[in-house]
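So the structure is just underneath, and the comments pick up after that.
With one protein chain held back, the other chains of the complex are shown just where they sit.
Chain lettering (A, B and C) follows the sequence in which the chains are written, and residue indices restart at 1 in each chain.
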Amino acid sequence: MIKVAIFGGSGYTGGELIRILHHHRNAEITAVTSERLAGTPVSDTIRNLKDFHLNFEKPDLKAITKKADLFFLCLPHKTSQKIVSHLNKAGKKVIDLSADFRLKDIKTYKAWYHNEHLYPSLLKNAVYGLPEIYRETIKSASIIANPGCYPTSAILALAPVIGKNFVDADSIIIDSKSGVSGAGRKPSQPFMFCEVNESIKAYAVSSHRHTPEIEQELSNISTRKIKVIFTPHLIPMDRGILSTVYIRVKKNVDIAAIHKLYREFYRSEPFVRVLNNGLYPTTKAVAGSNYCDISVFLDNRSKNNNVLIILSAIDNLLKGASSQAVQNMNIMCGFDETEGLMTPSLFP
Amino acid sequence: MIKVAIFGGSGYTGGELIRILHHHRNAEITAVTSERLAGTPVSDTIRNLKDFHLNFEKPDLKAITKKADLFFLCLPHKTSQKIVSHLNKAGKKVIDLSADFRLKDIKTYKAWYHNEHLYPSLLKNAVYGLPEIYRETIKSASIIANPGCYPTSAILALAPVIGKNFVDADSIIIDSKSGVSGAGRKPSQPFMFCEVNESIKAYAVSSHRHTPEIEQELSNISTRKIKVIFTPHLIPMDRGILSTVYIRVKKNVDIAAIHKLYREFYRSEPFVRVLNNGLYPTTKAVAGSNYCDISVFLDNRSKNNNVLIILSAIDNLLKGASSQAVQNMNIMCGFDETEGLMTPSLFP
Amino acid sequence: MIKVAIFGGSGYTGGELIRILHHHRNAEITAVTSERLAGTPVSDTIRNLKDFHLNFEKPDLKAITKKADLFFLCLPHKTSQKIVSHLNKAGKKVIDLSADFRLKDIKTYKAWYHNEHLYPSLLKNAVYGLPEIYRETIKSASIIANPGCYPTSAILALAPVIGKNFVDADSIIIDSKSGVSGAGRKPSQPFMFCEVNESIKAYAVSSHRHTPEIEQELSNISTRKIKVIFTPHLIPMDRGILSTVYIRVKKNVDIAAIHKLYREFYRSEPFVRVLNNGLYPTTKAVAGSNYCDISVFLDNRSKNNNVLIILSAIDNLLKGASSQAVQNMNIMCGFDETEGLMTPSLFP
Partner (left out) sequence: MIKVAIFGGSGYTGGELIRILHHHRNAEITAVTSERLAGTPVSDTIRNLKDFHLNFEKPDLKAITKKADLFFLCLPHKTSQKIVSHLNKAGKKVIDLSADFRLKDIKTYKAWYHNEHLYPSLLKNAVYGLPEIYRETIKSASIIANPGCYPTSAILALAPVIGKNFVDADSIIIDSKSGVSGAGRKPSQPFMFCEVNESIKAYAVSSHRHTPEIEQELSNISTRKIKVIFTPHLIPMDRGILSTVYIRVKKNVDIAAIHKLYREFYRSEPFVRVLNNGLYPTTKAVAGSNYCDISVFLDNRSKNNNVLIILSAIDNLLKGASSQAVQNMNIMCGFDETEGLMTPSLFP
């Protein structure tokens, strides 16, 4: 039984962490912080957790540090890195859900987050917490940079083919559609019910901060420099990301072979499900779960533009954030990797 | 004042035609047919039109033909072409909302619709009813093939650039997101509330019947043979299509010049609004209206993959079907092109 | 042609006023104020009105007063009464969408709004702007207290029977369900998409400020003191209020006679539609319109508790606010009462 604490527990990802960890057989939550709500019951704010009986605490770094062995940070970037550094010095394990330790190149970090990285040496030790790619390194990591929601869906969609010769790595287009919970819980007009309901729009075209994160990881996997076109969209639903990923292929590629490639790549993965030929992932079938559902199609109608179309669906708050964080904890601590995470989605 | 009749008026597009035409200053609805509902008040089925007092009639071709000068057909393809032929012989104007007269090549029609075209000579006379492209021909047409919803959004997005040298016409990807009303009103499990709500999925990847229609029109405009990758998605909302269109450009293209190109192309169009630089179309801002909102972005971060990203939003039932049909009627009959169509969307 | 101006035009009711008035044949909008957005185009904020070309202006009282003959106030109570007083002194007509002039008893006003009423003499002149009840007085009014959304739906449901002997006026229960737009456009966590979506709750039980307004008007109509039980609920949709109203009746009342009573009461009303026996109002059939749909049912299964169940549906932003305000303007100014208001709802 490990003691865990959560910094910044009043938002959606904090709430989901508590929900999962509260019934986890190997973990005990000892503290949840919230600057604004300190002293009030967590269950007044995270309304579905009426049987969770802690109050929010002030984020008193010294006091909280003593309370646990492993920490989840649901804090804004910039704030997060300082606390990571402190906890790391104190010998604690940290899973950081912010973007502070995801980008390995501090210049890229500065360019996209308009913020100086103060701990470049820690950055070297931090492991990008996508278990399907970095499981072995995660086992011994002390700092996990928990992946962004869009990158999780995009990287898992492309990982099996990105290093292959038959694809054109310079042709990647990622068209992603996300539910509203990705925008967080802070009051903000653009995410008020009536602004978002019954509508869809693209946003941050060519400028979303998850772009360099996707590029870094695809470059790592393929061992060549990759740029992508990434377009996020906002959809009137609570949870879920569907990424529709396009990549050119050379003629005469066989879709059956590609299906096989995907199935083998994810054969032993407990949380990636490659769907049967012709079936479509839906966000509803993964919402509430740690699963990523993937299917692959080939459009070879054109002589000059044969394109692989890969669809991947995740729950942005779970495989895209909190349950992936718990999966990382399970791996870091030697627990069963699936502990606490086998809940299927609800239907309908 | 022209007399108009609607074949197949019990579905969503039929209802929208009635709503618009009932208050149109130059048209009078004289008959609305429905095989199944003949004899019952239209307003029992199209519940928002309580002040419209006709009953549905049996589709008795002879009797109905006499009742009007111009006909709207909201019928399934295959059924539609026979009635078009009959009405054409009787010297009537026809606006066909089915797919029967959209594809000029009967082999393509047969390949995608699994149906023989019985009136190839009529097909030659039929005009594809996209006023922004074919306004002059529409004026004297007797048969209008009213465009599909996805094609309307995709063609308007690409028309200003598709014939230009600086784009790679072999690289087009159209990622479209549609509200549920596009699936029609017939009972069907996949479109039941709980199946669709709180979810998003792609469907008919590489196989949607609107693909050859888009390709035909882009080929016409650009005067070269064009194939596209087209992926439709289903979104939990009533109305609206957002198309996110990707096309490669040669390096050193200037986004300001492209904005200018779009603005000039649509300068005198009453229903296409090119948004100011940096603004994003939303389906909510066009739902309930005949508008198409467009904006253009350029991603030139990569050396090898500069891509123009064009966003276009329409109401699938209006600019994508019924109000576009009325716009065609207005042009065919010499009415003010905007008559009955200047209603803005509701917000929120 | 009358000149009209709108104070507080950046919210939902302001936007709806502009939408209706912009195409009104007898009115011209000359100014729209917004403290916060002064100088910016109205159409940047009210995104569906791209063809409306005014900028927001500072609410400079002197300057604005000169610009119009009739004013709509979409301001918070307390702020509103001062501007009403100023405009009234300047001889202008005012339609106040706030609650400041609805309650005739200043003690009741103070008790429910925690605010002193500074203009009790103006209050006497103000007319409660429910045309179905006060049409004649509205004609010559200079100040209109435009009714609240819930009161509009509740009063229209009860007006035909509330003064009758066969009902028990001490037994009224009003169970109302509202879309989210009633909460306005100001950022607020409880009305963020993910907080409201896929959920329903009651709120302000026994304490909603519309309670005394409903009671005042039902007391007026019935000429006896009436108290009601009023429970509002929040529903995950943009627009619409459905009120389910319960009132005990004496045994042996005939439902056919009650239907007749309702039909006759509203016979000449252009915007109240009493539905055919057995049909149910839906908010969707009135959303986007100025209609109020009503139907009546009698439950006489119990010996001791025979209850009339009246269902009424309106669009909270329209008949419950902005279009009712325009209806009042039409009456005050001698225009056709339905001018600008005959738009049906959209379906679906």
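Odds and ends about this structure:
In this text, a contact is a pair of C-beta atoms (placed from the backbone, for glycine too) under 8 Å apart; a residue touches a chain by one contact, two chains touch by 3 or more.
This is a predicted model, so every value here is computed, not measured.
Only one of A:D100, A:E198 or A:E213 touches the absent chain when the whole complex is considered: A:E198. Interface note for the absent chain: among A:P76, A:P120, A:P190 or A:P348, the touching residue is A:P348. Within the full complex, the residue among C:I173, C:I221 or C:L261 touching the omitted chain is C:I173. Hidden from this view is one chain, which touches subunit A at 12, 15, 19, 23, 46-51, 181, 198, 238-239, 273, 282, 284-285, 287-289, 291, 342-348.
Interface with the hidden chain, as seen from subunit C, comprises residues 170-173, 175, 177, 194-195, 197-203, 205-206, 227, 229, 231, 233, 235-240, 242, 244, 246, 280-285, 287, 297-299, 301-305, 307, 309, 311, 313, 348. As for the chain not pictured, it touches subunit B at residues 12, 180-181, 185-189, 191-198, 236-238.
One rule holds in what follows: only the chains that are shown with their structure count from here on.
Separating the centre of subunit A from that of subunit B, both taken as means of CA atoms, is a distance of 38 Å. Here the spacing of subunit B and subunit C, counted between their Cα centres, is 37 Å.
With touch defined as above, residues shared between interfaces to two or more other chains in subunit A number as follows: 194-195, 197-198, 236-238.
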